[in-house]
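Of the protein chains in this complex, all but one are displayed in their positions.
Going by the order they are written in, the chains are A, B and C; count residues from 1 in each one.
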Amino acid sequence: MRELDAPARDVLAAQAIELPSWAFGNAGTRFKVFSTPGTPRTIQEKLSDAAQVHRLTGLAPTVALHIPWDLVSDYGELARYAQDLGVRLGTINSNTFQDDDYKLGSLTHTDERIRRKAIDHHLACVDVMDATGSQDLKIWLPDGTNYPGQGDIRGRQDRLADSLAQIYARLSDQQRLVLEYKIFEPYFYTMDVPDWGTSYAHVTALGERAFVCLDTGHHAPSTNIEFIVAQLLRLGRLGSFDFNSRFYADDDLIVGAADPFQLFRILFEVLRGGGFEAGSPVRFMLDQCHNIEDKIPGQIRSVLNVQEMTARALLVDQEALRAAQDAGDVLSANGLLMDAFYTDVRPALAGWREERGLPADPMAAYAASGYQRRIADERVGGTQSGWGA
Amino acid sequence: MRELDAPARDVLAAQAIELPSWAFGNAGTRFKVFSTPGTPRTIQEKLSDAAQVHRLTGLAPTVALHIPWDLVSDYGELARYAQDLGVRLGTINSNTFQDDDYKLGSLTHTDERIRRKAIDHHLACVDVMDATGSQDLKIWLPDGTNYPGQGDIRGRQDRLADSLAQIYARLSDQQRLVLEYKIFEPYFYTMDVPDWGTSYAHVTALGERAFVCLDTGHHAPSTNIEFIVAQLLRLGRLGSFDFNSRFYADDDLIVGAADPFQLFRILFEVLRGGGFEAGSPVRFMLDQCHNIEDKIPGQIRSVLNVQEMTARALLVDQEALRAAQDAGDVLSANGLLMDAFYTDVRPALAGWREERGLPADPMAAYAASGYQRRIADERVGGTQSGWGA
Amino acid sequence: MRELDAPARDVLAAQAIELPSWAFGNAGTRFKVFSTPGTPRTIQEKLSDAAQVHRLTGLAPTVALHIPWDLVSDYGELARYAQDLGVRLGTINSNTFQDDDYKLGSLTHTDERIRRKAIDHHLACVDVMDATGSQDLKIWLPDGTNYPGQGDIRGRQDRLADSLAQIYARLSDQQRLVLEYKIFEPYFYTMDVPDWGTSYAHVTALGERAFVCLDTGHHAPSTNIEFIVAQLLRLGRLGSFDFNSRFYADDDLIVGAADPFQLFRILFEVLRGGGFEAGSPVRFMLDQCHNIEDKIPGQIRSVLNVQEMTARALLVDQEALRAAQDAGDVLSANGLLMDAFYTDVRPALAGWREERGLPADPMAAYAASGYQRRIADERVGGTQSGWGA
Partner (left out) sequence: MRELDAPARDVLAAQAIELPSWAFGNAGTRFKVFSTPGTPRTIQEKLSDAAQVHRLTGLAPTVALHIPWDLVSDYGELARYAQDLGVRLGTINSNTFQDDDYKLGSLTHTDERIRRKAIDHHLACVDVMDATGSQDLKIWLPDGTNYPGQGDIRGRQDRLADSLAQIYARLSDQQRLVLEYKIFEPYFYTMDVPDWGTSYAHVTALGERAFVCLDTGHHAPSTNIEFIVAQLLRLGRLGSFDFNSRFYADDDLIVGAADPFQLFRILFEVLRGGGFEAGSPVRFMLDQCHNIEDKIPGQIRSVLNVQEMTARALLVDQEALRAAQDAGDVLSANGLLMDAFYTDVRPALAGWREERGLPADPMAAYAASGYQRRIADERVGGTQSGWGA
């Protein structure tokens, strides 16, 4: 295979993909959440599982928390616990979709009491950030409506803008607000932040430390996601990714599983737009639901997929590509991109891992480690973590 | 408004829309199932709620059961209970999506023990049909896979065909098997019965008493549903409808709420294809989730919407339409259809109801009845019904 | 029916829907453009046809021009010609999709010669505006790519921004630039202005007289268009509509034909957001292709559909709606909207027309006028207008 040059190896060396604590808990559909032996009952057990992913791949040094799922009384202690496992606490995610009060909205609610409660929840999340040293408050706003007429679209936007401003004002100079968008679910007629345009309009109104979060599963069919990546990088407002993959809706499958070529194209635009450069505002995270597959190897597979596609993107001969583009040579330009995509980078990345004392094959190493059997044996009793706990 | 003529009034007089028992329980998304005061705890309470819908609209004389959600020890007793409320038991729906055994499949499973269990569940459903006198066994098969390679698509079809044959063989001459299709959810890569073609291929292989069930929310975006209605009627294999509406995926909203014109077009094709004629094999059912709205008025609104759009379809001047179609007069033909759609049939239907001793405005009558307050007060304690119970 | 009150009647009295000159020419698909007797050969004949629409409906006082399709040597003369027919010249639309030079781009092209040519074409369009007194330069940018790697997404955005700035600088203080977006076609991998977010980012960078144009057929499946309407009105950047309807892609069918309820919801948000108020920046236009139906009655039907849905939107009891929304009464709020939608406004609008000396039934009046037969007889020889002429 072509060689990864020094700048490419620097990108790979610096690559870090944040794991979501909730990926280690049970997940499912509205029809059923299947449980699995060994599923964590506590945030400490989630961190332990996440640490396995980092230990075997060297790619996942931080773990995102979801509040209130991962509420603890002492975050300093939790941070130290994580540190002993070899990982750090990362992004703080708020949650306004599981309290009966939020049935018809949270940051957009017409009832000032409920809206206040939702704002206060976010302020409490910033308290957690202060305690953990997390940089990002990520807001995925689940608010929306199911029926035409149910809510006043405009009024909801105005209240949202006010709520966000109150939250943003609470942040320190080192902290950022990252606003995620999603086309549908859990509501079916309107979502209050359905597209990147809406998120962009809100974050530019807030200030310089507000950014857009792009979840790769949150778009309409046929949306060109890498275009949005390129555009948000150009506008300086791409704050973070939630990686996963989808065939239909927000399937939350392993990233790269549904359309590996799309993942490659996205990472190529990240590279092209400076998103891998030092000082870039872009953060990388997974957001997935391992409904039927084992969770820890599901996460290992995911971070490896991001790494493999990053390596392929790094193999694109950008100089030749630019020349072919400028010459209007459609087939050559496309061919240069495809050549990198079709190159098998796995042997080189196995070597890369071995150089760092990591296992050449992290999936096999995990299977051989006995960890899965151990947690299945040990984690008996208690309540398995899931989206509700 | 134009008058509904005698044949049209006969169609309206004969119209019956089956209610799903589960519509009265709690429903939601994978993110949250909100609970509501007054939600039934038992099948008896569900029947009581369903009876309200029929009492006020005259449109919903039967209630479909879901097994095992609606399991009772004595179905004869349950049938009498229903009869006392003024309704009857209808279609029996099987359920193979909530047992941990079915995580990777039921009627398609590679493990013969699990596949046997799933077949036996359906045989037990036929036992219930024998006890209740239900005519239809409706199978919505949730089986599918999430990842390419996970399952052998072909092998799963072959096992499905064998399982269905075993179930079909158990039916009496008065009983029917109705096979529903769905493009995705709860699985995201393949569903084993994803489209009408697959359902049609299976039911024609089974025999004359096997039919296709069309759920209006189970198609890919942009699918022309009324075409499928017309085609299945032509092929003699349209067995039943599950009515609901959607903006994005299988939203399960109130029928007619998202696209009333589509509902009109569907009902026009039912009429055109003989689906309202005596002896037609077509049955009409709702299948909805009232995630945020009150359930009983949600069902009342739904059956009224079906009736209103049926009345509009009945207003189409079919003779003139045929003439315009034959003449290639595109705008006139379209105009004739639109004229019926835009006609406000609500006053005529209010009159129709009053002639039958029903309230002119069933929504208002329900609100005034005090029933909602009464069940909220009375149904305290116990476990509210939902998809899991 | 409920009465249209005085403010509602004022909205209707002021309503104006611009007709596209090209709607009167032949249109089709890549497979075939069918021709029709009577199709105009010149812009003068197009204006004559457009004048019929206005004469019979009172709704369409202006006609948009497409350059170079509607190039003439003397626009002052053309304006007077229009005036004699009872209409005025409206928006000027540029065209960069029919010159071989633009195969790989126009305002985004890597070749400075071609990009210059495309910019100059727009400057020439502003010359036309100066001559006709048109207020709006509407840019639908057809640029895009078909294959990944073919073009540099970021570089194309940067060149687009520069091109637009040069064009914007040429406008007078009374003129506006309106930038239309479209998800796909004529290119299939990327479009350079694919979504409202991109258009919004560009127009805010340009200045206060730059706005977004929303074509109702230019979105991904399942996109909530009325949300975008509400959002752009809130942001003060909704400049104009291109109305049409679609079942699949950019079908360019008669507005309201595919989903009349969606048209109603869009117009309700226009009303809610102040888009019908005096001084609003919002302009209303049709953009349709009458591939198989007669063109003049196709346009008549279209403007009537917009009027009828506007009237329905005006019937919404906004005070009651707001109360139901604030009370969280989902079904009542939805019911209030649906009540207006289901009200048959056609008799009232027929009366409204008769008060103004217009025919009660414009479709019938056109059919009875003999105009269609006359133009079929008279317009013999020459080249029928189409997208290429």
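Note that a contact is a pair of C-beta atoms (placed from the backbone, for glycine too) under 8 Å apart; a residue touches a chain by one contact, two chains touch by 3 or more.
Just so it is clear, the model here is predicted, and its values are computed rather than measured.
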| item | value |
| --- | --- |
| Displayed partners of the chain not shown (whole complex) | A, B, C |
| Residue among A:58, A:297 or A:359 touching the omitted chain | A:297 |
| Options B:62, B:334 or B:372, residue touching the unrepresented chain | B:334 |
| Candidate in contact with the missing chain, chosen from A:224, A:244 or A:288 | A:224 |
| Contact residue for the chain not shown (choose from C:10, C:127 or C:251) | C:251 |
| Options B:22, B:97, B:140 or B:200, residue touching the unrepresented chain | B:200 |
| Hidden partner interface residues of subunit A, rising order | 1, 221-222, 224, 247-248, 257, 259-262, 292-294, 297-298, 301, 308, 330-331, 334-335, 338, 341-344, 346, 363 |
| Touching residues on subunit C - with respect to the absent chain | 27-35, 97-98, 100, 103-104, 142, 146-148, 183-186, 188-189, 221, 246-249, 251, 253-254, 257-258, 291-293, 387 |
| Where the missing chain touches subunit B, by residue | 104, 110-111, 146-155, 157-158, 183-184, 189-190, 194-198, 200-201, 219-224, 226-228, 230-231, 233-235, 261, 265, 269, 272-273, 321-322, 324-326, 328, 330-331, 333-338 |
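Just so we're on the same page, only the chains that are shown with their structure count from here on.
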| item | value |
| --- | --- |
| Highest-count interface - the chain pair sharing the most C-beta contacts | A-C |
| Chain centre separation in whole Å, for subunit C relative to subunit A (CA means) | 39 |
| Rounded Å distance, subunit A centre to subunit B centre (Cα mean) | 38 |
| Subunit B: positions in contact with at least two other chains | 221, 247-248, 257, 292-293 |
